[in-house]
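Of the protein chains in this complex, all but one are displayed in their positions.
Let's look at chain A:
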Amino acid sequence: MNGDFPDGSLLREVEPPRSPEGSEGSEDRRVGGWVQIGDVGAAAGSLGSMPSFALDNVQMAARGARGFVVGGLRHVQDHDIFLLNHRPTVYVMTNQVDMAHLTMHLYQGRLQLTPFDRLVAANGDEDVFTFARPWAARYFCSAGEAQEFIAADGMNGPLPAGFAGLPKSVYLKLAEAMHPLQLTPYSPVVAATPACTHLVGSLIEPTKTLCAAAEKLPVDIHCIDAGSIDLVTDLDPLPRFIIVPTVTRAEETVESISVRLRARCPKPVTLAKAMACHAVPAGRVGALVFEIG
(Lines give C-alpha, C1' and ligand atoms only; values in the text may rest on other atoms or scores of the structure.)
Protein backbone atom coordinates (compact mmCIF):
# COMPACT_ATOMS: atom_id res chain seq x y z
CA MET A 1 0.00 0.00 0.00
CA ASN A 2 1.11 3.51 -0.69
CA GLY A 3 0.37 4.48 2.90
CA ASP A 4 2.90 2.00 4.23
CA PHE A 5 5.65 3.46 2.05
CA PRO A 6 5.31 7.23 2.24
CA ASP A 7 8.13 7.82 -0.20
CA GLY A 8 6.24 5.82 -2.81
CA SER A 9 9.34 3.67 -3.50
CA LEU A 10 7.37 0.55 -4.32
CA LEU A 11 5.00 2.22 -6.73
CA ARG A 12 5.43 1.28 -10.35
CA GLU A 13 5.83 4.12 -12.79
CA VAL A 14 3.25 3.02 -15.34
CA GLU A 15 1.04 4.96 -17.66
CA PRO A 16 -2.58 3.99 -16.97
CA PRO A 17 -4.60 3.24 -20.11
CA ARG A 18 -6.77 6.07 -21.26
CA SER A 19 -10.34 6.11 -20.15
CA PRO A 20 -12.77 7.34 -22.80
CA GLU A 21 -14.48 9.78 -20.41
CA GLY A 22 -11.75 10.66 -17.95
CA SER A 23 -9.03 11.37 -20.47
CA GLU A 24 -10.57 14.60 -21.71
CA GLY A 25 -8.77 17.69 -20.53
CA SER A 26 -6.31 15.85 -18.27
CA GLU A 27 -2.75 16.41 -19.45
CA ASP A 28 -0.91 15.45 -16.26
CA ARG A 29 -1.28 11.70 -15.84
CA ARG A 30 1.88 11.03 -13.82
CA VAL A 31 1.56 8.17 -11.41
CA GLY A 32 2.26 8.96 -7.74
CA GLY A 33 0.17 12.14 -7.47
CA TRP A 34 -3.41 12.75 -6.39
CA VAL A 35 -6.16 11.87 -8.82
CA GLN A 36 -9.69 13.09 -9.19
CA ILE A 37 -12.49 10.57 -9.55
CA GLY A 38 -15.88 11.69 -10.82
CA ASP A 39 -17.25 15.19 -11.09
CA VAL A 40 -16.45 17.48 -8.16
CA GLY A 41 -18.65 20.28 -9.47
CA ALA A 42 -17.92 23.82 -8.34
CA ALA A 43 -15.01 22.73 -6.15
CA ALA A 44 -12.93 21.70 -9.19
CA GLY A 45 -11.21 25.08 -9.57
CA SER A 46 -10.19 25.44 -5.93
CA LEU A 47 -8.76 21.97 -5.32
CA GLY A 48 -5.94 22.29 -7.86
CA SER A 49 -5.40 20.47 -11.14
CA MET A 50 -4.86 16.74 -11.16
CA PRO A 51 -5.51 13.78 -13.44
CA SER A 52 -9.19 12.97 -13.60
CA PHE A 53 -10.86 9.62 -14.02
CA ALA A 54 -14.43 8.57 -14.62
CA LEU A 55 -16.38 6.95 -11.79
CA ASP A 56 -16.46 3.64 -13.64
CA ASN A 57 -12.67 3.65 -13.73
CA VAL A 58 -11.80 3.74 -10.04
CA GLN A 59 -9.64 0.61 -10.28
CA MET A 60 -7.52 2.27 -12.93
CA ALA A 61 -7.30 5.53 -10.99
CA ALA A 62 -6.12 3.65 -7.90
CA ARG A 63 -2.98 2.42 -9.63
CA GLY A 64 -0.14 4.29 -8.02
CA ALA A 65 -2.25 7.24 -6.91
CA ARG A 66 -1.12 8.89 -3.66
CA GLY A 67 -4.59 10.17 -2.87
CA PHE A 68 -8.09 10.65 -4.24
CA VAL A 69 -10.47 13.52 -4.67
CA VAL A 70 -13.88 11.90 -5.09
CA GLY A 71 -16.97 13.64 -6.43
CA GLY A 72 -20.39 11.99 -6.88
CA LEU A 73 -19.96 9.33 -4.21
CA ARG A 74 -23.47 8.12 -4.96
CA HIS A 75 -22.25 6.65 -8.25
CA VAL A 76 -19.26 4.75 -6.82
CA GLN A 77 -19.74 0.98 -6.76
CA ASP A 78 -19.53 -0.82 -3.42
CA HIS A 79 -16.49 -2.86 -4.50
CA ASP A 80 -14.67 0.33 -5.47
CA ILE A 81 -15.37 1.90 -2.10
CA PHE A 82 -12.87 -0.47 -0.46
CA LEU A 83 -10.09 1.06 -2.60
CA LEU A 84 -10.82 4.52 -1.23
CA ASN A 85 -9.99 3.25 2.25
CA HIS A 86 -6.35 2.76 1.36
CA ARG A 87 -5.34 6.27 0.25
CA PRO A 88 -5.83 9.74 1.72
CA THR A 89 -9.14 10.95 0.30
CA VAL A 90 -11.06 14.18 -0.05
CA TYR A 91 -14.79 13.53 -0.55
CA VAL A 92 -16.57 16.35 -2.36
CA MET A 93 -20.23 16.45 -1.34
CA THR A 94 -22.37 17.78 -4.15
CA ASN A 95 -25.80 17.11 -2.61
CA GLN A 96 -27.70 15.34 0.17
CA VAL A 97 -27.78 12.08 -1.78
CA ASP A 98 -23.96 11.99 -1.74
CA MET A 99 -24.09 12.57 1.99
CA ALA A 100 -26.66 9.79 2.44
CA HIS A 101 -24.36 7.43 0.50
CA LEU A 102 -21.36 8.39 2.62
CA THR A 103 -23.44 7.66 5.74
CA MET A 104 -24.55 4.31 4.31
CA HIS A 105 -20.99 3.18 3.43
CA LEU A 106 -19.73 4.21 6.87
CA TYR A 107 -22.66 2.57 8.62
CA GLN A 108 -22.16 -0.68 6.75
CA GLY A 109 -18.44 -0.67 7.53
CA ARG A 110 -17.15 -0.50 3.94
CA LEU A 111 -15.63 2.91 4.48
CA GLN A 112 -13.81 4.46 7.43
CA LEU A 113 -13.20 8.12 8.20
CA THR A 114 -9.65 8.61 9.46
CA PRO A 115 -7.29 11.56 9.95
CA PHE A 116 -6.38 10.96 6.29
CA ASP A 117 -9.88 11.90 5.09
CA ARG A 118 -11.63 15.20 4.61
CA LEU A 119 -15.06 16.30 3.36
CA VAL A 120 -15.64 19.38 1.23
CA ALA A 121 -18.96 20.95 0.30
CA ALA A 122 -19.03 21.49 -3.46
CA ASN A 123 -20.94 24.77 -3.11
CA GLY A 124 -18.83 25.89 -0.15
CA ASP A 125 -21.77 25.72 2.30
CA GLU A 126 -21.15 22.83 4.66
CA ASP A 127 -23.99 23.83 7.03
CA VAL A 128 -26.57 22.23 4.75
CA PHE A 129 -24.87 18.89 5.42
CA THR A 130 -23.83 19.24 9.04
CA PHE A 131 -27.14 20.00 10.76
CA ALA A 132 -28.54 16.63 9.76
CA ARG A 133 -25.18 14.91 10.40
CA PRO A 134 -23.16 16.88 12.96
CA TRP A 135 -20.59 14.08 13.25
CA ALA A 136 -19.45 14.96 9.73
CA ALA A 137 -18.49 18.49 10.81
CA ARG A 138 -15.27 17.09 12.30
CA TYR A 139 -14.11 16.17 8.80
CA PHE A 140 -15.51 19.08 6.77
CA CYS A 141 -13.05 21.71 5.64
CA SER A 142 -13.00 24.55 3.12
CA ALA A 143 -11.62 24.05 -0.40
CA GLY A 144 -8.53 26.05 0.57
CA GLU A 145 -7.86 23.80 3.56
CA ALA A 146 -8.43 20.77 1.36
CA GLN A 147 -5.77 22.07 -1.03
CA GLU A 148 -3.30 22.32 1.88
CA PHE A 149 -4.36 18.81 2.94
CA ILE A 150 -3.62 17.52 -0.56
CA ALA A 151 -0.28 19.35 -0.66
CA ALA A 152 0.67 17.71 2.66
CA ASP A 153 -0.40 14.28 1.38
CA GLY A 154 -3.12 14.08 4.00
CA MET A 155 -0.85 14.52 7.00
CA ASN A 156 -1.63 18.01 8.25
CA GLY A 157 -4.16 17.56 11.05
CA PRO A 158 -3.53 17.62 14.80
CA LEU A 159 -2.92 14.13 16.23
CA PRO A 160 -2.06 12.69 19.65
CA ALA A 161 1.62 12.28 20.50
CA GLY A 162 3.14 9.31 18.73
CA PHE A 163 0.50 9.11 15.98
CA ALA A 164 2.23 11.46 13.52
CA GLY A 165 3.71 9.52 10.61
CA LEU A 166 1.54 6.44 11.04
CA PRO A 167 0.06 5.22 7.74
CA LYS A 168 -3.68 5.14 7.04
CA SER A 169 -3.78 1.36 7.36
CA VAL A 170 -3.12 1.68 11.12
CA TYR A 171 -6.27 3.77 11.53
CA LEU A 172 -8.22 1.15 9.61
CA LYS A 173 -6.92 -1.51 11.99
CA LEU A 174 -7.84 0.70 14.94
CA ALA A 175 -11.36 1.07 13.56
CA GLU A 176 -11.62 -2.70 13.03
CA ALA A 177 -10.69 -3.25 16.66
CA MET A 178 -12.79 -0.47 18.19
CA HIS A 179 -16.05 -0.38 16.21
CA PRO A 180 -17.32 -3.83 17.24
CA LEU A 181 -17.10 -2.83 20.92
CA GLN A 182 -20.40 -0.91 20.74
CA LEU A 183 -19.87 0.62 24.14
CA THR A 184 -23.41 1.92 24.63
CA PRO A 185 -26.78 0.44 23.66
CA TYR A 186 -27.87 3.95 22.61
CA SER A 187 -26.38 6.54 20.24
CA PRO A 188 -23.67 8.15 22.34
CA VAL A 189 -23.00 11.88 22.58
CA VAL A 190 -19.31 12.24 21.84
CA ALA A 191 -16.81 14.97 22.65
CA ALA A 192 -13.16 15.01 21.63
CA THR A 193 -10.07 17.03 22.43
CA PRO A 194 -8.56 18.90 19.43
CA ALA A 195 -5.91 16.22 18.90
CA CYS A 196 -8.59 13.50 18.76
CA THR A 197 -11.04 15.36 16.52
CA HIS A 198 -10.15 13.44 13.38
CA LEU A 199 -9.64 10.19 15.30
CA VAL A 200 -13.25 9.85 16.44
CA GLY A 201 -14.24 8.01 13.26
CA SER A 202 -11.59 5.36 13.99
CA LEU A 203 -12.65 4.94 17.63
CA ILE A 204 -16.47 4.90 17.37
CA GLU A 205 -18.70 4.23 14.37
CA PRO A 206 -19.31 7.92 13.52
CA THR A 207 -22.80 7.78 12.01
CA LYS A 208 -24.24 6.54 15.32
CA THR A 209 -22.79 9.38 17.36
CA LEU A 210 -24.09 12.77 18.40
CA CYS A 211 -21.82 15.74 18.67
CA ALA A 212 -21.67 17.25 22.17
CA ALA A 213 -20.56 20.72 21.11
CA ALA A 214 -22.88 21.12 18.11
CA GLU A 215 -25.96 19.63 19.75
CA LYS A 216 -25.34 21.00 23.27
CA LEU A 217 -25.97 17.65 24.96
CA PRO A 218 -24.25 16.05 27.98
CA VAL A 219 -21.34 13.85 26.96
CA ASP A 220 -21.57 10.04 27.04
CA ILE A 221 -18.13 9.28 25.58
CA HIS A 222 -15.15 11.61 25.76
CA CYS A 223 -12.14 10.97 23.52
CA ILE A 224 -9.07 12.42 25.22
CA ASP A 225 -5.49 12.09 24.07
CA ALA A 226 -3.04 11.23 26.83
CA GLY A 227 -1.35 14.62 26.59
CA SER A 228 -4.61 16.46 27.33
CA ILE A 229 -5.79 14.46 30.37
CA ASP A 230 -4.50 17.09 32.78
CA LEU A 231 -5.76 19.97 30.64
CA VAL A 232 -9.31 18.92 29.75
CA THR A 233 -11.87 21.13 31.51
CA ASP A 234 -15.26 19.83 30.38
CA LEU A 235 -15.56 16.70 32.55
CA ASP A 236 -18.66 17.92 34.40
CA PRO A 237 -21.05 16.13 34.18
CA LEU A 238 -18.82 13.08 33.95
CA PRO A 239 -19.09 11.00 30.77
CA ARG A 240 -19.91 7.29 30.94
CA PHE A 241 -16.73 6.33 29.07
CA ILE A 242 -13.39 7.95 28.35
CA ILE A 243 -11.42 6.66 25.37
CA VAL A 244 -7.70 7.42 25.29
CA PRO A 245 -6.03 6.71 21.93
CA THR A 246 -2.37 6.27 22.72
CA VAL A 247 0.96 4.77 21.78
CA THR A 248 1.75 2.94 25.01
CA ARG A 249 5.45 3.07 25.68
CA ALA A 250 7.91 3.24 28.56
CA GLU A 251 7.23 6.89 29.31
CA GLU A 252 3.44 6.60 28.95
CA THR A 253 2.15 3.34 30.33
CA VAL A 254 -1.44 2.19 30.85
CA GLU A 255 -0.91 2.63 34.60
CA SER A 256 0.30 6.21 34.31
CA ILE A 257 -2.70 7.13 32.15
CA SER A 258 -5.09 5.42 34.61
CA VAL A 259 -3.59 7.25 37.58
CA ARG A 260 -3.89 10.62 35.86
CA LEU A 261 -7.50 9.93 34.86
CA ARG A 262 -8.42 8.84 38.38
CA ALA A 263 -7.03 12.09 39.69
CA ARG A 264 -9.46 13.99 37.42
CA CYS A 265 -12.64 11.99 38.10
CA PRO A 266 -14.56 11.99 41.40
CA LYS A 267 -16.18 8.63 40.51
CA PRO A 268 -14.50 5.21 40.20
CA VAL A 269 -12.52 4.80 36.97
CA THR A 270 -12.16 1.26 35.60
CA LEU A 271 -10.11 0.17 32.62
CA ALA A 272 -12.79 -1.69 30.64
CA LYS A 273 -10.81 -2.52 27.48
CA ALA A 274 -7.26 -2.09 26.25
CA MET A 275 -7.05 -2.47 22.49
CA ALA A 276 -3.68 -2.68 20.76
CA CYS A 277 -3.73 -2.83 16.98
CA HIS A 278 -0.25 -2.06 15.68
CA ALA A 279 3.35 -2.29 16.88
CA VAL A 280 5.82 0.54 16.29
CA PRO A 281 9.44 0.64 17.51
CA ALA A 282 8.46 2.90 20.42
CA GLY A 283 5.51 0.82 21.66
CA ARG A 284 2.01 -0.24 20.71
CA VAL A 285 -0.64 1.84 18.99
CA GLY A 286 -4.13 1.37 20.37
CA ALA A 287 -6.85 2.79 22.56
CA LEU A 288 -7.79 2.44 26.22
CA VAL A 289 -11.45 2.45 27.20
CA PHE A 290 -12.18 3.60 30.74
CA GLU A 291 -15.61 3.25 32.33
CA ILE A 292 -16.62 5.92 34.81
CA GLY A 293 -18.95 5.21 37.72
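Keep in mind that, in the parts below, contacts are C-beta pairs under 8 Å (C-beta built on N, C-alpha and C of every residue); 3 or more make two chains touch, one makes a residue touch a chain; residues count from 1.
By definition in this document, contacts and distances are computed from a predicted model.
The hidden chain: which UniProt name fits, "Chromate transporter", "ATP synthase subunit b", "Glycosyltransferase family 1 protein" or "Aspartate carbamoyltransferase"?
Missing chain, per its UniProt entry: "Glycosyltransferase family 1 protein".
One chain is left out of this view; which of A:188, A:245 or A:286 touches it in the full complex?
Going through A:188, A:245 or A:286 one by one, A:188 is the residue touching the chain not shown.
Given that one chain is not shown, which residue among A:42, A:152 or A:217 touches it?
A:217
Under the stated touch rule, tell me which residues of chain A contact the chain that is not displayed.
Its contact residues with the unshown chain are 96-97, 100, 103, 128-129, 131-134, 181-189, 208, 210, 215-218, 220, 237, 240-241, 268, 272, 291, 293.
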